[in-house]
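Missing here is one protein chain; the remaining ones are kept as they sit in the complex.
Let's turn to subunit A:
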Amino acid sequence: MALLQFTDRGIFCERAGVYLDPWKPVDKAIVSHGHSDHAHWGHKHYLCTQDAMPVIRHRLNLQDNIQTLAYGETLNINGVDFSFHPAGHIPGSAQIRVEHGGEVWVFSGDYKLQHDGISTPFEPVKCNVFITESTFGLPVYKWKPQQEVFDEINAWWRNNQQQGKTSVIAGYTLGKAQRILKNVDASIGRIFTHGAVDSINEVMRQQGFVLPEAPRVTDEFKKPDLQGALIVCPPSALGSPWMRRFLPYSLGVASGWMKLRGTRRRRGADRGFVLSDHADWDDLNLAIRETGASKVFVTHGYAEIFSQWLSSRAIEAYEVKTRFEGELGEIDESAKEEGQV
């Protein structure tokens, strides 16, 4: 029996009786991070990192059925050792390491190697078998250093301000929004947030993350307050009547998909900023090499193409069908969240 198996509920460790990021209700779920394609509703018991816990509890409305581990701490379940290791994807996100009888599997969850200034940086973990994501597993996806992207965002904001316009930037609510807040030059002007972003900010502030002041947009703020400001909102808010109060505004979208001119134009935004919380092509390859794994399973995105590529590089690799959706799913999830606010 393989240590981990791919089932129609999620990744399953039969020996320990636990699932990793299951998408159907199970008894025991170990969850890599709080995005809705990974942290599903309806499990009996949850295990996640200490840093991911507050958001997951908030989003899934959990009471005391959630347990945590610090990064690197080990939990033995029925002879199998489980531990979390930083994935660098969003604050609290983890790779899940599973060891039994000297055999080590690592499930990456979502990850990136680039430091974003807010998530605990990715740490490579040696293993025999690596289950990797491949959201951007095509050689056309290569990211610029984060600072260059924020230079672009800052310049765009300043320029809009000079023209008397508000700058509206869309990024998904958990992770991307906080990354923007943390790295943008807050001295340029005032920053406001959409309610969906603000409620996540609130949770994260309470657990000790420091973010610049960015109140929720409410009716108490009038045109002069908003003019020249930066508004951080989920992509689902684009085109909604909520946006009208910012007129005239320039619209930016921050996402890895903005790398392609086609997707950039399809979003109908004025500006696309190529800012992703997933590893780009070079980093996926680097990360896989560093694990030293002799076998790789590929999930998310371009799983078929990416596993074929790995095979051509003499790495035993297989495509796995999961319900993980990468950044597209993360964009959609903001839509659900908005409904709650």
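We take it that a residue touches a chain if its C-beta (ideal position, glycine included) is under 8 Å from a C-beta of that chain, and two chains touch if they have at least 3 such contacts; residues count from 1.
In the analysis below, contacts and distances are computed from a predicted model.
When the listed names "sn-glycerol-3-phosphate ABC transporter ATP-binding protein UgpC", "Hydrogenase maturation factor", "DNA ligase (ATP)" or "Fe-S cluster assembly ATPase SufC" are checked against UniProt, the chain not shown comes out as "DNA ligase (ATP)".
Touch with the chain that is not drawn comes from one residue among A:L3, A:L138, A:V203 or A:V217, which is A:L138.
Check A:H115, A:K223 or A:R265 against the missing chain and you find that the one touching it is A:R265.
For subunit A, the residues touching the absent chain in the complete assembly are 138-142, 257, 259-266, 268-272, 302, 305, 308-309, 312.
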